[in-house]
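Just below is one structure, and these are the notes that go with it.
The complex appears here without one of its protein chains, the remainder shown in place.
This part shows subunit A:
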Amino acid sequence: MQTFLEFEKPIAELEGKIEELRHLTDTGDINIAEEVSKLQAKVDRLLRQTYAKLAPAQKVQVARHPNRPHCMDYIEGLVEDFTPLAGDRGFAEDHAIIGGIGRFRGRSAMIIGQEKGHDTESRVRHNFGMAKPEGYRKAIRLMELAERFKLPVITLVDTAGAYPGVGAEERGQAEAIARSIDTCLKLRVPLVATVIGEGGSGGAIALAAADRVLMLEHAIYSVISPEGCASILWRTNTAAAEAAAALRLTAQDLKDLGVIDRVVAEPIGGAHRDRSEIMTAVGNAIEDSFDELRGLDGGALRMKRRDKFLEMGQKGLS
């Protein structure tokens, strides 16, 4: 079932009309096929126009769209022989973070990412993509495993943030995130991170201190959710749209700021409207990144990765 966002109302209406017309086949009077294709062209045009100038707050909605492909969709679409690996070896398996080995475009790789789930049951199972310390500790373990076997690491970032709970605090949520960042930065194998949906604060950077950080055209990446920012700085949740704009959380702004390396174009109307197209685009971008990093040894990778982060923030938005 297609979910429409509020700003997509005109598009939803047109698509509804198309649906109706399709059911009218064989009544004979009007040329239905022609009418449908006319309406479809209109939908495409409207989608293109709408998505070409999404406001930051609208991007937030698209990034969180329930139909948007999630981590496991990308793994299914891009990785052969995916073999999930579980557990942090200390406390638990955290289903919010999926990790495992598989073959990406012919080469073995380690894939790690947050999974939000796609229906009530799976969302609960994956804790809505909000990882606990054991999730980050699993990620650390898997990154180190990858290093041991010289496998490149692919991370797929999609989280509202690390889980805020009593147990998570007691088990050292902060320490786990800090160590995960530390591990990313020390890694002697290529690490390519892709923000596929929501890049929520510390929970996101824990997997994204990477050689290359890619970001989908309508994904967001921010130090705090616009809602959280609004309630602190504006003292009201209703200012979330203003906060979204002020935070500069869009892929386009982050590219200008030098925080991400590449924006991956999405199909017209967003990643959720054409899964196979977005799979190919993301796969190509990740492969390009690995190609760029090929030939660098562990030490060079590490040094260049560090330099990249050290240079960050030296230029603002013009």
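Just so we're on the same page, contacts are C-beta pairs under 8 Å (C-beta built on N, C-alpha and C of every residue); 3 or more make two chains touch, one makes a residue touch a chain; residues count from 1.
Here, contacts and distances are computed from a predicted model.
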Omitted chain, identified by the protein name its UniProt record gives, among "DNA replication and repair protein RecF", "Cysteine desulfurase", "Dihydroorotase" or "Acetyl-coenzyme A carboxylase carboxyl transferase subunit beta": "Acetyl-coenzyme A carboxylase carboxyl transferase subunit beta"
Sole residue of A:A55, A:I232 or A:A300 that reaches the chain not shown, by the stated touch rule: A:I232
Per the touch definition above, residue among A:E93, A:E175 or A:D291 touching the missing chain: A:E175
Residue among A:V259, A:A281 or A:L301 touching the omitted chain: A:V259
Identified contact with the non-displayed chain, of A:R48, A:R148 or A:R306: A:R306
Contact set of subunit A toward the excluded chain (per top definition): 162-166, 168-175, 177-179, 181-182, 184-186, 201-202, 204-206, 209, 221-224, 228-229, 232-234, 239, 242-243, 246-249, 254, 257, 259, 306, 309-310, 312-317
